[in-house]
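Here the complex is missing one protein chain, while the rest keep their positions.
Our next item is subunit A:
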Amino acid sequence: MALVMNSENERLQHQRRFSGDLIGITAIVAIGAIGYFVFPDNLALLTRMITIALLVLSLDLVTGYCGVATLGHAALFGSGAYAAGILSAHYGINDPLLMMLAGIAAGAIAGLLSGAIILRAHGLPQLVLSIALIHLFHEFANKASSWTGGSDGLSGIAPDPIFGLFEFDLYGQTAFFFGMTLLLVVFVLLRFLVRSPFGMLCRGIRQDPLRIRAMGGSPMAALIRMYVISGAVAGVGGALNAISTQVVGLDSLSFTQSAEALVMLVLGGTGSLFGALSGTVIFMLFEDYVSAANPFHWLTMVGALLIAVVLFAPKGLFGTAAAFVRRRKEARA
């Protein structure tokens, strides 16, 4: 009897999770489509949103799922961007897929390096290490100007058409669809990752690393691995940025970019892929709209929005909405 009930339970959970996947994919496609038809002249903004969404998803993996405090996550993103850019500008390898691979590899290596340093400390010292790290990456890119173009930025990136068919056009159509495809693929892969045994192990480490050790698990090894995966995801974002804008600036490797990513993640809600995505979209739309409506006070309004969210919806906008829906469902059941 108990077994029957359990397999029933199991099936229900499966269905719920599977439908969660479908809803997620549908939502991403729908929001992408709405964006495409509402801002047909501003596809560059949408593509920029996708690149930042990849950065925020990547940050969510280490901060939301593993509890690592970092204000230096753009180091992974920027490494991906520069690797893809340098491949094209200095080596003349212009195949966007190869550039993407270079971005992923560079992001993963930067993740390994960052993880190996940041994970040595916990709490505030960890945060300080991450800040030191992003400044080092930034300064390195600044000084290695023969490779990176320094403060002028890296230009001369000229990606070929994708599969030799889809040329990167002036209107940003190809870049947008390329970005949407990448985002969907990454999203599905991450959905698998976060509820795999490894994802569960990381959630456990976030809550109580000592407990995981008492179960015979090694928190450090798991966190480093997650950092590498996170770096690969950020690298996708960085490479997409290099390919779509055809320029890489030092700002992609900056403290500001890192901090903004963290703000977006907190806005949407940590520890949830949907939280990371919705936080990015809401923040960037709000920023775009308010900065156009009131160029003098837009930063004030962004600040006010953040304070309101942190005070009244501490789980983030998506987190709070999800908790509300769950409560309603339970009340009805």
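Heads up, the rule we're going with is that contacts are C-beta pairs under 8 Å (C-beta built on N, C-alpha and C of every residue); 3 or more make two chains touch, one makes a residue touch a chain; residues count from 1.
One rule holds for everything that comes next: contacts and distances are computed from a predicted model.
S.K.: Not counting the visible chains, the remaining one has a UniProt entry; which protein name from "Cytochrome o ubiquinol oxidase subunit IV", "phosphoenolpyruvate--glycerone phosphotransferase", "ABC transporter ATP-binding protein" or "DNA polymerase-3 subunit epsilon" does it give?
M.R.: Per the UniProt record, the undisplayed chain of the complex is "ABC transporter ATP-binding protein".
S.K.: Quick one: which of A:Tyr36, A:Phe198 or A:Phe286 touches the chain that's been left out?
M.R.: With A:Tyr36, A:Phe198 or A:Phe286 as choices, the missing chain is touched by A:Phe198.
S.K.: Counting contacts across the full complex, list the positions on subunit A that touch the omitted chain.
M.R.: For subunit A, the residues touching the absent chain are 2-3, 5-6, 9-10, 13-14, 17, 192-193, 195-201, 203-204, 207-208, 210-211, 213-218, 222, 225, 229.
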